[in-house]
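Report on the following structure.
A protein chain is absent from this complex, but the other protein chains hold their places.
In this document, chain identifiers A, B and C correspond to the written order of the chains, with residue numbering beginning at 1 in each.
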Amino acid sequence: MNIITQQNIQVGEIANGLPLTIPVYRIKGDGNGPKVYIQANMHGAEVQGNAVIYQLLEQLKTLSLAADITLVPYANPIGCNQKSGEFTLGRFDPITGTNWNRMYQDHSSLAYEFVEKYVDLPLEQIKPQFRQVLLEHTTAQLDAPLDRLTTGKRIALNLQRLAHEAELVLDLHTGPISAKHLYCPEYAKESARYFDIPHVLLIPNEFDGALDEASFCPWWHLKLAYEAKGRNIPVFTEAFTVELGSQEKIDLTEAQHDANSILSYLNYKQAFYGAHFAPKEIARYTCQLENYRTFYAPMGGMVEYTATLGEHIKAGQTIAKILRMERYLSETPLNEIKLDEDAIAILHFASASVNQGTELYKFFTQVERL
Amino acid sequence: MNIITQQNIQVGEIANGLPLTIPVYRIKGDGNGPKVYIQANMHGAEVQGNAVIYQLLEQLKTLSLAADITLVPYANPIGCNQKSGEFTLGRFDPITGTNWNRMYQDHSSLAYEFVEKYVDLPLEQIKPQFRQVLLEHTTAQLDAPLDRLTTGKRIALNLQRLAHEAELVLDLHTGPISAKHLYCPEYAKESARYFDIPHVLLIPNEFDGALDEASFCPWWHLKLAYEAKGRNIPVFTEAFTVELGSQEKIDLTEAQHDANSILSYLNYKQAFYGAHFAPKEIARYTCQLENYRTFYAPMGGMVEYTATLGEHIKAGQTIAKILRMERYLSETPLNEIKLDEDAIAILHFASASVNQGTELYKFFTQVERL
Amino acid sequence: MNIITQQNIQVGEIANGLPLTIPVYRIKGDGNGPKVYIQANMHGAEVQGNAVIYQLLEQLKTLSLAADITLVPYANPIGCNQKSGEFTLGRFDPITGTNWNRMYQDHSSLAYEFVEKYVDLPLEQIKPQFRQVLLEHTTAQLDAPLDRLTTGKRIALNLQRLAHEAELVLDLHTGPISAKHLYCPEYAKESARYFDIPHVLLIPNEFDGALDEASFCPWWHLKLAYEAKGRNIPVFTEAFTVELGSQEKIDLTEAQHDANSILSYLNYKQAFYGAHFAPKEIARYTCQLENYRTFYAPMGGMVEYTATLGEHIKAGQTIAKILRMERYLSETPLNEIKLDEDAIAILHFASASVNQGTELYKFFTQVERL
Partner (left out) sequence: MNIITQQNIQVGEIANGLPLTIPVYRIKGDGNGPKVYIQANMHGAEVQGNAVIYQLLEQLKTLSLAADITLVPYANPIGCNQKSGEFTLGRFDPITGTNWNRMYQDHSSLAYEFVEKYVDLPLEQIKPQFRQVLLEHTTAQLDAPLDRLTTGKRIALNLQRLAHEAELVLDLHTGPISAKHLYCPEYAKESARYFDIPHVLLIPNEFDGALDEASFCPWWHLKLAYEAKGRNIPVFTEAFTVELGSQEKIDLTEAQHDANSILSYLNYKQAFYGAHFAPKEIARYTCQLENYRTFYAPMGGMVEYTATLGEHIKAGQTIAKILRMERYLSETPLNEIKLDEDAIAILHFASASVNQGTELYKFFTQVERL
């Protein structure tokens, strides 16, 4: 049995003084494998990642470990607990509206400063030394005067500091009602074959605020910065956002499948000795982020979603019927909404009630086989 | 083709002056059938009733009608449109917290006044005259000085006035995540056989604020009041709350089944000529309201609901697993929640995240066959 | 210096397992004075009571105490921390809409059972023994199976158990935008002279869910029950809801005045030795609860509140101007709202934006001098 340790880190405090804490679980390998960081539930309603971490821990206890693995459920103690009616209002700070997953810090510019200083650093020292720089900078930001940090930034930086310690970073999310899909940086495309996830969204190597980007962008820019100096180095870190399915749902059986999918990826990355986790033989499809199409409700109304998630839609196919009962006599009460191109339906809105302009669906378009 | 007319009634106005209106559809029979009132969507997230009204109208257009039928979708123009995150926060007035479906007026006491005055009124005049009293009182309350009515009360009274015109009243609701069930007043139990709804909740003939009660209670008390004077009269009105399934969902196919179930009931009540709507042969179960058991979450956590809705649970059966990842090492992270008696699972909470004391499930207990 | 002790009681737990705790401060006298219970912040936005408890503790430290005093700030750990935009959404459970201050338990019926058993009990034993009954019943309810209690009920019962220990109970609240006022049970009217609060609302001795009622109703019914048996006993408990002013505001100077007002009342009740706290010479006005008039917005719009709180309004006086800019050309854009009777303006709505039917003002009418 491997030893698992727990640390509760404090990331804030609320109005009545209750501390906001996050449980951090660590399990150590023999030091020869990669360092791994996995977190879940940054958005309050996206709870399934906690169940995946549960199923991971259940298996990691008894595996022969090369890797050091850090697992963080309940990453956002405010978002987890923000109820509004029966549902969890945990996508954004209820005070400011800021998306909890857009508050990480971009450390890409540190790469260029680093390369200026250490242009000739031996390859094996680049990784630990640049990692040290990232950690120091994150710590320095957390050590800034208390009045300089927002609630969400303090949470994000605490998590980012943990993530910066790792070479493999997985941020477990879900869509609203969603098929499984993976946000994968372009350069790490090959790794996407090791997850049991049929839909792979290829994102540019650019920062847009999320943890996966915050984790890999500095390393991608480190590669670019050395390239500009004529050196070729690998990108030392991979980071993914894993979209497990639908929000507001715990499914322990499905969580085990998702845990196996993650173990398959980690096995490929040599996290274990003698483990047999391998990816399933499934068709995998990719879509460039720029072709990831949001389809907004063309009218307000009550929606029947008729596209199955994961389904390959044909141009002209009906994807929704929007009911407008107040015009039963005067106009068409039932309105068929069609898509004008071939696509894969990845997710749709969580509610049947939409305003004109509410995000109705997201589609992979210009799809390719991986 | 029958003629359908539309009237938009104004039930309030909001801060920027926009009027709150409700569409009222009317379709007339030859005057020999009962008067029917059907409304939907009093709770904002419970949208499926609108689809049922759509499917009803589609069929009513061509039926040979004895009954006059009034159909009201979008009964609550505030609740329909109150978004909080992706979901609809339409169960209660967002300002006061008052449940939109607890603001109807109890007119039961009018029955006793009526009987005092009209103890010897011929039977055939009782119904129209008492109906007139109910309508006049409701109108008088709506005509009170504007500063005497809350927002919700004004909406409720407008709907109640429409409902008081009818002898058969159906209020279409849904549960959060729910099996179909019917709130049925004890005295109207026989009618429950005509709906295709397997679960029948028998409610006492007492007022608790909802439309069904507001509709039948005065008539029930009229019967009691005459009984006290030694006359025996029927209860002239039946009213039901029809729980169609789950909230936040439109399913037009299912709506057609539910429309047929309602048409079966109306057919039994002689609303149509030559129609063949009949109830399905299904097992129907009843539960007294006092045995309708709410099971509150015994602990906070993330819930996997393991009881299938509609399922006959045995005492000792696991109904949920509650995950508590912050105590993975110190205590049991996965907690099996068991029920201590036989029951039918009727509905469960809409979200996987619960506080200690959140309504987790509702169960029929002490079940009998209808 | 008196010794203050702190106990943190756990009253629930939220979705990520964080315990909900409430700090309870106790300070002991020599046993000759009354037992006192003071709580604050049951409604999340009504924070000023915490500051009053702070100022009370600062003075209680050095007073010569006969009374045992229990003080509970932050009485509602969910309500305190429920943000929605910049404001605190703490008036009702965000999941159910239930007012946090309507979940206490009515123990009045215990009085009748008690008198049946102990009709001849010596007067000096009635108080401790009935108190014991109240405590035992509250504890029994808290010891019920965990699935039987809602989140709010568990919080309320925990507080109620603390309150049942006391003979003097003060629940510190605020209005939205409000003048100071006191909810006072009819029988304790004389005591109202000892608070520095000009507006006294006389409430009937009946239970409506709030802590003051939960605290005094059993004792009032005990008196009635003995009366029915021909014995005359005093009401052994007084309980008040103290409305300190406006919500969402901390004012430490004002809190000191309010602390002095409470100390004046406690001094009158012989809580201290040699203390000089005395009520101010101010005009005090009473209003029966049935005459406490809520004035709902007769139209939707944007409101300028023109009545000063605490002001004695004359019939016909303008109390608000409601702006309706969308009808600047077609109708009157600026609408003067008048009151049709003499009254004292006690509180008004917290926002300038109202729907038709939103609670605009509350007025004392049929006012008398105390």
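As a convention for this text, a contact is a pair of C-beta atoms (placed from the backbone, for glycine too) under 8 Å apart; a residue touches a chain by one contact, two chains touch by 3 or more.
Since the model is a prediction, treat every value here as computed from it, not as a measurement.
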Among A:Phe92, A:Phe216 or A:Tyr305, residue touching the chain not depicted: A:Phe92
Identified contact with the non-displayed chain, of A:Glu13, A:Asp30, A:Glu190 or A:Glu368: A:Glu13
Residue of C:Thr70, C:Thr88 or C:Thr150 touching the missing chain in the full complex: C:Thr88
Sole contact to the chain not displayed, among C:Glu304, C:Glu341 or C:Glu368: C:Glu304
Which of A:Gln55, A:Thr70 or A:Thr151 contacts the chain that the document leaves out: A:Thr151
Positions on subunit B contacted by the hidden chain, ascending: 14-18, 21, 41, 74, 77, 80-86, 88, 94-95
Residues belonging to subunit C that touch the chain removed from view: 4-6, 8, 23, 25, 44-45, 47, 50-51, 53-54, 57, 73-74, 80-81, 83-91, 176, 248-252, 302-304, 321, 323, 325-326, 328-330, 333-334, 349-353, 355
Where the unshown chain meets subunit A, residue by residue: 12-18, 78, 91-93, 95-99, 145-154, 295-302, 324-327, 337, 353-360
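Operating definition for what follows: only the chains that are shown with their structure count from here on.
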Copies subunit A and subunit B touch via same or different residues, half shared test: same
CA centroid of subunit A to CA centroid of subunit C, Å: 47
Mean-CA-position distance for subunit B and subunit A (Å): 42
Touching two or more other chains - residue numbers and ranges from subunit C: 14-18, 95
